[in-house]
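Questions regarding the structure given below will be posed in turn.
A single protein chain has been removed from this complex, and every other one stays in its place.
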Amino acid sequence: MLAFAIRRVVLAAIVAFAVSIVGFGLLRLSGDPAIAMAGPSGTSADIAHIRHEYGFDKPLPVQYWNWMRRAVSGNLGDSYYFRMPVTTMLEQRLPITLTLGVCALLFALVLSLPLGVLAALRPNSWMDRVALTLSVVGQALPSFWFGLMLIVLLGVMFPILPPSGSGSWQHFVMPTIVLGYYATPAFMRLTRTGMLEVLQSDYIRTARAKGLPRWRVVLKHALRNAIIPVVSLAAVQFGFMLGGSIIVETVFGLGGAGYLAWESISRADFPTVQAIVLVYSGFYIVLTLLADLANAWLDPRMRG
Amino acid sequence: MEPVAITVSDVAFGPTPARKLLRRIAAHHGFILGAAILAVMVAMALLAPMVAPYDPNHQDLLHRLTPPIWHAKGTWAHPLGTDQFGRDYWSRILFGAHISLMIGFIAAIISGLIGTTLGVAAGYFGGKIDAAVTLLLTIRLSMPVVLVALAVVGLTGGSLSVVIMVLGFLLWDRFLVVTRSATMQIRKTGYVTAARAVGCSTARIVLSEILPNIINPLVVVITLEMAHAVILEASLSFLGMGVQPPTPEWGLMIAESKNYLLFDPWLIGIPGTALFLLVMSINLLGDGIRDVTAPEARN
Partner (left out) sequence: MALLDVRNLSVDIRLAGGELHGVRDVSFTLEKRKTLGVVGESGSGKSLTALALMNLLPHAARRAAQAIYFDGVDFCRLSEKEMQAVRGNSVAMIFQEPMTCLNPSYTIGDQLIEALRAHRDVSSTAARERAVFLLQKVGITGAAHRLRQYPHQLSGGLRQRVMIAMALMCGPRLLIADEPTTALDVTIQAEILHLLVDLKREFDMALILITHDLGVVAHVADDVAVMYGGQIVETGPVEQLFERPLHPYTEGLLACIPIPGKTRPGEPLGSIPGTVPTLIGDTAGCTFRNRCSHAQPECASDDVALVRTADGRSYRCCLTPAQRAVR
């Protein structure tokens, strides 16, 4: 298990390095930070001056190296627009995004796990069909549209929740629902498929032959084995939620890192955008790593 | 003690595979529903220039914010009403279908080509090529797609072609995974070894042995990624980083009408419903194809 863990960590580091290069390259190729910094009224002399002063005239690999070097020691540069260190801004904004992500993940799991289990226990029943229909509907509903509709419904028509802002926990309710519902179909289908498969196993038959009550057979014996792939999916989905939260935060005016990303892109604020891409990728990589390790640990066959 | 005759094989007298397939399709409600809605959408998209009663960008400020036909004040002149600039919504929806379907389709094709090439190469050659492709996949999967797409499109300047290219170059991961594992499975069978023993070139083996057998899962993934691309591009446009106004794009239409949410909800309701129906029909069709061609893959 230890050897496995070490291998995975090394791989993760390599991938992180590669992703940082790709991210940096993509962004730099998309636009010219000197032009962005100079603003709409900048002359070509201004631009050339900025290019020289900030080192944009150096070769790209050198620029990357300088940036990465500083990033690793915690200096993610200064935002052009806010004139603040990006690290400080992220420290303020990231917790909101992460909180939203965790809440959305929990919401999705709380909704989908019981549905998946029930659907598997009664395949092709009305419950199963309802669950599958919800799943199809959920995947087709664009999150920004759903968000707007929820705002109208719960924020304006029956004003029980605040339509925007990030002051209190109530501000997180609708964003959680909008961010979480999209992952629900995937979890539900995975749980259902996993349970259906596991329920056919010989060891479930053994458990029933021992005279165990149904609920214990399902929850203790079946779910324990069916849930192993759900853990991996949870990590992956959390990563997607980081991305999806850009949309949700923007619709609901929630001041997290996603909203910051959108603002920064609108303003061509390169350092901020670069930093957020790096941080998000870092999260993805760490999450995948944790999921792999958790997977290995959950399956006793891999632990020994 | 003569041996007893075995029952006559079903194959000789039973329905042909094609007819069995048609029968399965007819019984699969999701497939039919998805195909029907999608056919309507495609028709709308293809016929938009001919069928739209108005130029979607034509502004008629005297008749702005006319409600749709099911309202008391609706008129048949504008069956789906007009927006805040007096542009006919029905025409905008038609052209919006055109744009969404085009982006979805082309992006899916591009990513399909990339992903399939990589996947088949990795699955067929194995070894170092497989390791390199897998590393590439891991890198791609570690990148936040929405953020990167938003950033690249936003920084480059939103336009139709940029959106298509960015999505095409980001959405190939599932194609790779599916074609790679399918190719590896085929490689394990005797067909490939036999073909090589006979002296077939790699290209011929790929074309005649591998491709026909990965078509099934590939078609399913194409539909999935098409739906994915449609939602992504609508989201990008909604955030202002996709196609630019005054293009009649459904996500953009929703963004532009945000402020009229309460009093003129159809401005958001109609394009949202259109998006929902399009994505749902593609997904239903994809699920249906999977169920109908490989029912064992289900459950």
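Letters are used for the chains, namely A and B, taken in the order the chains are written, and counting of residues starts over at 1 for each.
Just so it is clear, contacts are C-beta pairs under 8 Å (C-beta built on N, C-alpha and C of every residue); 3 or more make two chains touch, one makes a residue touch a chain.
Because the structure is predicted, anything quoted here is derived from the model rather than measured.
Undergrad: Sort through A:Phe4, A:Trp65 or A:Tyr203 and give me the one touching the missing partner chain.
TA: Going through A:Phe4, A:Trp65 or A:Tyr203 one by one, A:Tyr203 is the residue touching the chain not shown.
Undergrad: Could I get the residues of subunit A that touch the absent chain, sorted low to high?
TA: These residues touch the chain not displayed: 201-203, 205-214, 221, 224-225, 298-301, 304.
Criterion: only the chains that are shown with their structure count from here on.
Undergrad: Using mean CA coordinates as chain centres, what's the subunit A-subunit B distance in Å?
TA: 23
Undergrad: Going by the contact rule at the top, pick out the subunit A residues touching subunit B in the complex.
TA: 11, 14-16, 18-19, 22-23, 26-27, 30-31, 123, 136-137, 139-145, 148-149, 151-152, 156, 193, 196, 239, 242-244, 246-247, 250, 261-262, 265-266, 268, 270, 273, 276-277, 280-281, 284-285, 288
Undergrad: Tell me, which parts of subunit B touch subunit A in their complex?
TA: The touching residues are 30, 135, 138-139, 141-148, 150-152, 154-157, 227, 231, 234-235, 238-241, 251, 254, 258, 261-262, 265, 268, 272, 275-277, 279-280, 283-284, 287, 299.
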